[in-house]
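Just below is one structure, and these are the notes that go with it.
The complex is shown incomplete by one protein chain, all other protein chains being positioned as in the whole.
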Amino acid sequence: MNRQRITWLVIGLIFVAMLVARATTGQGIGRVYVKREQIALAQVALAGAAATSAQAVQPLPVGAGVKSEISNSANNAFIPADNQAWESVPLAKATRAWVEWNQVPPKEYFVAQATDPTQTQIVLSWPRTIGLWLAAFFTLAIFSFLYADNIFYKFAEATVIGVSAGYWMVIGFWDTLIPKLFGALTPEYVMQLVQPTLQPTPMSQKISMWFALILGVMMLWRLAPRGGWIAAWPLAFIVGVTAGLKIVSHVESDLMAQTVASMKPVVQLVPAVAGGTDWYASIWATLANALVLVGVICTLVYFLFSVQHKGVVGATARVGVWYLMITFGAAFGFTVMGRIALLAARFEFLFDDWLWLIDPNHLRS
Amino acid sequence: MTLRRMIPMWIAVIGGFVMLLSAFVRPIEGIGENFADAFNVIAAIAVALGAGSLLKVNLSKISRREAGWGFAGVILITFAITLIVGLLKIGVHPSHDFPAALFSGKQETADSPFGWLYEYAMVPLTSTMFALLAFYVASAAFRAFRAKNVEAVLLLVTAFIVLLGRTFAGVVLTGWLPDWASGLRFENLSVYVMQVFNTAGNRAIIIGIALGVAATSLRILLGVDRSWMGGGDSA
Amino acid sequence: MVLGACIGFAKAAAGQVAQHPAQPAAISQTALQAAQPAPTLLKESRLPLFTWILGIAIATTIFVARARGGKPPTIRRIAALEAVDEAVGRATEMGRPILFIPGIQDMDNIQTVAGITMLGRVAKTAAEYDAVIEAPTSRSLVMEAARDAVQASCLAAGRPDAFQPDRINYITDEQFGYAAYVGGKMMREKPAACFYMGCFFAESLIFAENGNAIGAIQIAGTAESSQLPFFVAACDYTLIGEEFFAASAYLSGEPDQLGTLQAQDATKLAILMFIVAGTLAATIAAVMPSADFFAKTSAFLQRAMGN
Partner (left out) sequence: MNLLKVLDAIDRRWVFLWMGLAVAVPILWIGLTGRTFPETPTPAARAVYEAIDSLPTGSLVLFAFDYDPASSGELQPMSTSLLRQCAAKGHRIVCIALWPLGGNLAQETITNVIREDYPNMREGVDFVNLGYQAGNEGVMKVALTDFIKAFPVDSRGQAASKIEMLRGVKRVSDFPLLINVSAGYPGNKEWIQYVITSSEGKMKMVAGCTGVQAPQMYPYYPAQLAGLLGAIKGAAEYESLVNQSIGGIAPPKYLEAQRRMAPQLFGHLLMVLLIIVGNIIFFANKRGDLR
């Protein structure tokens, strides 16, 4: 048994011991509670002009815990939230009903239990509780990479690759292909199945979507046994168009805008509160402007390629490098801040959501 | 130059010039916008290629029993599950406004399997990966921030000032300074650094980058550089 | 053929220039015309922008033509690029792979395009040295583009057999999923040389620190100034902003590509002059409100910059 194995074992044992200790004291440890919400919706006729694409559907109270808020969609006709009301409405069709479980802070469960131990509205959610523990495991597994590459990290790595690759493909399908491509080419299906309020797409959009579809298929031709070279066309198109678009945006809003920003007066007179000029402040302001100007010039000189950095140019470039270094130092300092905040967030997850050691948001008390 | 390489080049050149002109010619103003959508669609279609490569590489790992083939299996399984529950919106209720439309619900809804995967696998994994940076900045600073020369000194002194100036520590250390010297307080120093040196440095970097982008784009648009579609034989 | 295209373009451009030469005065005239709103074919308000782009294009064409005419410019040495051969050679000696990361953005980002171009160059050297190059990507389109570039490079190097498509594979679009993969890969396969060329965000330091921990030669290049500090701190060589875009032209060593770098410098000098002149005019105008001429001049120059 080598040293690393032992280290892992010891860490693991200590950890489990602490976990057990924590779990058996106080409110216990990482659980997720959910509240039952009965959704029952009755479909009714629409009020006149509002009756466009969608069939409107009214929330309808049936029994306890019903979602009784009326959706304020312009397409929906309002009917009084009264049990049989929807039946009396002309053209009323069948209701659609389902149950939603929404997460609630543990304290709500504690309260509910205290008042009525037999209640079933707020219950422990096993899937989410397991999820919480899985999340904690993944968090620790990633952290373990800091010590050394290990089986837990490898597992976490494999999971994040698989899940995220799938995730982005799903997002691409539902948020890009469906609304943009199919929304433009086969609107009726999209309206029927996904988005009744889909806006009609203008001709130009339709054309560009057909175009995109063709280029996309050309891309996929790579998978075909022969003629894969055709995929070079869509790529070439993308690269060319990108070049055309970026040159405009960068020259306009970076090159020109930043140059204009540098063409400000160096001397700056700061008016004093009492009236007149605050010379002390003015001198500092002027100095600052001058320093900015010098910095911009020197750093630009550093970026010259076709001149050897010797003599005057070399000296100027050197100053430019100093400015760059200061810039980088500042960026570094700022970034540290952000990174620590992120780490803090992860620790808060472990201590608060999982271990229930701290309760900054008063979710449990 | 072969036709097979000439056609793509001209596609790029023409496409690029049309976009360039669309910034100046009213009738074709809109096409730049349409391209953004078109690109997203092409990219979304092209993920099939990515998925293909992901499957191929991992399947061959498994079949060849390469080191860590088990994890390749984990990748494939998690990938497949996420894809299926997501594409079919399994367990997703329709939106409250349009229960009639089968797929009107958002796929990320918390109590759907996809939402579960997102919240309890993807979020903790990615944000913890992100959080590792806190450790890496520490070790990087410890190792690399050494006063080897003027440049290094400037780098670390600035980082120093900003680090102290951006917390309560700065206030404690230099808060005693009288008002006429308040400019030397860490929190103010760090603001000056940002507004003077950092502004100058970044401005030059931004201008330089803009020039670089312009030149790179022109190399493509004028067909001077074609190595983006395969190295070597330019000119 | 391309030269023809360039010269043709130059002629066309020259024709254009006759109408509005790139002098401040002329620009301001056009800018003034822009003042009167009238739905015309062209967007006059953008004439300064047009003139600048045209100017850069003309400069490029002229310098390219000059370079081809046998006057190739001398380019200052860029240490990071002179280290490429060293890095590739080292990988060959150690019999370990080269890791190339073309950033995490898609092909609609010009940095990614520049990164792919660099990949082409590095892959060519690698093929000549007979070193293995691996390029995991975080976008499907980037994977395809990278494969094209590497394949073509292997051909150009006369080593078509050196092209192994499966070493250029898609991982995931997710930034940190990708980072997790690359981090783990580094720790396990210990590449001898790591190239980070493209658009990077937070993952930059995850790569650079792990690369440092395994003692790889690291050469980075990006225009994401937020990530430059980390590359500068943790990598052996870093291409800063504009240098990164100049890199592939520099490595190609082809006269016309080097010409474009000269064009970049020419534009840079023009910008410098504008800044100096503009600041002077503005300052004098601010100090002596009576000096009407300077106020006008500074207004001129600002409008020439599209303000």
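Here the chain labels run A, B and C in written order, and each chain numbers its own residues starting at 1.
Everything below uses one rule, namely that a residue touches a chain if its C-beta (ideal position, glycine included) is under 8 Å from a C-beta of that chain, and two chains touch if they have at least 3 such contacts.
From a predicted model like this one, the values you see are computed outputs, not experimental measurements.
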| item | value |
| --- | --- |
| Omitted chain's touching partners, listed by label | A, B, C |
| Among B:12, B:45, B:156 or B:189, the residue in touch with the chain that has been omitted | B:156 |
| Of B:25, B:48, B:138 or B:177, the residue in touch with the unshown chain | B:138 |
| Interface residues of chain C (partner: the chain not displayed) | 105, 175-176, 201-202, 213, 225-227 |
| Chain not shown, touching residues in chain B | 32-33, 35-37, 40, 95-98, 104, 106, 108, 123, 126-127, 130-131, 134-135, 137-139, 141-143, 145-148, 156, 159-160, 163-164, 166-169, 171, 187, 191, 194-195, 198-199, 202-203, 206 |
| In chain A, positions touching the absent partner | 71-75, 146-147, 171, 175-176, 180, 195-199, 249, 252-254, 257-258, 261, 327, 330-331, 334-348, 351-352, 357-362 |
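FYI, only the chains that are shown with their structure count from here on.
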| item | value |
| --- | --- |
| Overall pattern in which the protein chains touch one another (line/ring/star/complete/other) | complete |
| Most widely separated chain from chain B, with each centre as the mean of CA atoms | C |
| Winner on C-beta contact pairs when A-C is weighed against B-C | B-C |
| Distance from the mean Cα position of chain B to that of chain A, given in whole angstrom | 13 |
| Where chain A and chain C are represented by their mean Cα positions, the distance between them in whole Å | 29 |
| Centroid spacing, where centroids are CA-atom means, of chain B and chain C in whole angstrom | 17 |
| Sequence positions of chain B contacting 2 or more other chains | 13, 20, 23, 39, 42-43, 46-51, 54, 68, 122, 125-127, 129-130, 132-133, 137, 141, 155, 202, 205-209, 211, 213-214, 216-218, 220, 228-229 |
| Residues within chain C bordering two or more other chains | 46, 49, 53, 56, 108, 110, 113, 141, 144-145, 148, 170-174, 176-177, 180, 188, 225, 228-230, 232-233, 240-242, 246, 261, 264, 268, 271 |
| Chain C-touching residues of chain B, taken from the complex the two chains share | 1, 6, 13, 20, 23-27, 39, 42-43, 46-51, 53-54, 56-57, 60, 68, 122, 125-127, 129-130, 132-133, 136-137, 139-141, 143-145, 155, 202, 205-209, 211-220, 222-225, 227-235 |
| Partner chain B, residues of chain C touching it in the complex | 1-3, 5-6, 9, 39-43, 46, 49-50, 53, 56-57, 60-61, 64, 106, 108, 110, 113-114, 116-117, 120-121, 123-124, 139-141, 143-145, 148-153, 155-157, 166, 169-177, 179-180, 188, 202, 205-206, 208-209, 212, 223, 225, 228-230, 232-234, 240-242, 244-246, 248-249, 252, 254, 256-257, 260-261, 263-264, 267-268, 271 |
| Touching residues on chain A, where the partner in the complex is chain C | 142, 145, 149, 153-154, 156-157, 160-161, 163-165, 167-168, 219, 222, 231-232, 235, 238-239, 242-243, 246-248, 251-252, 255-257, 259-260, 262-268, 293, 296-297, 300-301, 303-309, 324, 327-329, 331-332, 335 |
